[in-house]
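Missing here is one protein chain; the remaining ones are kept as they sit in the complex.
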Amino acid sequence: MNVIADLSVVPIGVGVSVSRYVAACEKVLKEAGLTTRLHAYGTNIEGDWDKVFAAIKRCHEVVHEMGAPRISSTLRFGTRTDRSQTMDDKIRSVNEKA
Amino acid sequence: MNVIADLSVVPIGVGVSVSRYVAACEKVLKEAGLTTRLHAYGTNIEGDWDKVFAAIKRCHEVVHEMGAPRISSTLRFGTRTDRSQTMDDKIRSVNEKA
Amino acid sequence: MNVIADLSVVPIGVGVSVSRYVAACEKVLKEAGLTTRLHAYGTNIEGDWDKVFAAIKRCHEVVHEMGAPRISSTLRFGTRTDRSQTMDDKIRSVNEKA
Partner (left out) sequence: MNVIADLSVVPIGVGVSVSRYVAACEKVLKEAGLTTRLHAYGTNIEGDWDKVFAAIKRCHEVVHEMGAPRISSTLRFGTRTDRSQTMDDKIRSVNEKA
């Protein structure tokens, strides 16, 4: 099962600057071989369900190892069985109707 | 690693009434032995990371099997390493400050 | 236009314990005369669109005034034109199918 997801990780208890932790999480997602795209409030991720969620778990582990005592993340995730669809397809589809 | 999560599952392409699918997902979470609490815009879930995410995957599979061609879910999920905390602890903590 | 929403407010830069800020936000929502219900990962809110969103804005203002330099919130919000529906209706609807 393929999934398109959008992850936002918020480390708590490490001050106001959280970009160092977000960057580490980006690295984890890329090293997992997933297609990712960073935006201003999260990261788009595309891939096999198990690989995507294993990488998200690893991301939490790494951010804790870096010293964050608490993490609050949000995830949007979509699956479909009617047809396959990539992140690019989704954006193209909206732009065509614009 | 323990996680407290909050899941909202939105089946797309099956009309306006989605409660039948949400109820099926609730059943999956309970059968997985997880502590859950339904609210008006999702379900609180508490448990071991792998068990929680395996149940969420099963939930998507079941909702697709019921006929939903597309699902868009949102999840909040929090982990902490400084201390253990249950869903009840979180609510109590807020109410004490009220 | 009526809305059913679910708000989770995460103050950043004030340490790991955030319940004091969540409690203040609860107070703002109640003083706005909105029907609210606290759960382990947010608060259900029901009411007129403009009142709900004015209270959410006030909530951010109050949490900043309490000393939080940064806030990252998440909101689910649903509207419908086919019929009116309360938070209790939504829960009842799921439980009937269980």
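Letters are used for the chains, namely A, B and C, taken in the order the chains are written, and counting of residues starts over at 1 for each.
Following the convention adopted for this analysis, contacts are C-beta pairs under 8 Å (C-beta built on N, C-alpha and C of every residue); 3 or more make two chains touch, one makes a residue touch a chain.
In this text, all values refer to a predicted model and were calculated from it rather than measured experimentally.
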item: Hidden partner interface residues of chain C, rising order; value: 1, 13, 49-50, 53, 57, 60-61, 64, 69-82
item: Chain B, residues in touch with the chain not shown (by the definition above); value: 8, 10, 12-13, 15-16, 18, 69-70, 72, 74
item: Hidden partner interface residues of chain A, rising order; value: 4-6, 8, 16-17, 19-20, 22-24, 26-27, 37-42, 44, 46, 74, 76, 78, 80, 82, 87-88, 90-91, 93-98
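By our rule, only the chains that are shown with their structure count from here on.
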item: Between chain A and chain C, centroid-to-centroid distance (C-alpha), Å; value: 25
item: Separation of chain B from chain C, taking each centre as the mean of its C-alpha atoms, in whole Å; value: 18
item: Sites on chain C at which at least two other chains make contact; value: 8, 16, 74
